[in-house]
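For this view, one protein chain was removed and the others were kept in their places.
What follows is chain A.
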Amino acid sequence: MNPELAGKVYPPTEPYLVGREKIREFAHAVQATNPVHFDVAAANEAGYDDLVAPPTFTIVVQQRGLDQLLADESAGIELTRVVHGDQRFAFERPIVAGDELTVQFKVAGVRALGGNAMVTTEADIFDAAGEKVAASFATLVVGGDS
């Protein structure tokens, strides 16, 4: 794990178009039951333009940012040695179907802990109008060679 990665900012990702079926699929996977995740009429009645994503769907979009870090050869991170340490989301509004979202991903810090590296990351998620939708803060524990 390269300690000089701290502070690295990756370029904004290509837009992620949030689809209705993806929301339904994700909602089933996290055992969600609220009709606003499944039924467009119910979502409209609750005041939303389209199906509403479950709160942690944000990670799917954030993943596009994380993929940049994992693909970064200068980082030297092997996915099977990555454990999620903590996660926080700050929501400006829920993600809804039809949103086109881009991610600005940043490595906030890298510190050694035993044989592991603790990597703190920040991802800001913006809609097509450039308005911030959510921020995602994650700590990844990257295991050393064993």
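Note that a residue touches a chain if its C-beta (ideal position, glycine included) is under 8 Å from a C-beta of that chain, and two chains touch if they have at least 3 such contacts; residues count from 1.
Note that in this section contacts and distances are computed from a predicted model.
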- prompt: When you check the chain that is not on display against UniProt, which of "MaoC-like domain-containing protein", "Amino acid ABC transporter ATP-binding protein", "Sulfurtransferase" or "Xanthine dehydrogenase family protein subunit M" does it turn out to be?
  reply: "MaoC-like domain-containing protein"
Message: Going by the contact rule already stated, which one of A:2, A:68, A:87 or A:120 would touch the omitted chain in the full complex?
response: A:87
Field: Residue of A:18, A:52 or A:69 in touch with the missing chain, whole complex considered
entry: A:52
Task: Over the whole complex, note the residues of chain A touching the chain we left out.
output: 22, 25-26, 28-34, 36-37, 46, 48, 52-56, 59-60, 63, 79-91, 93-94, 137, 143, 146
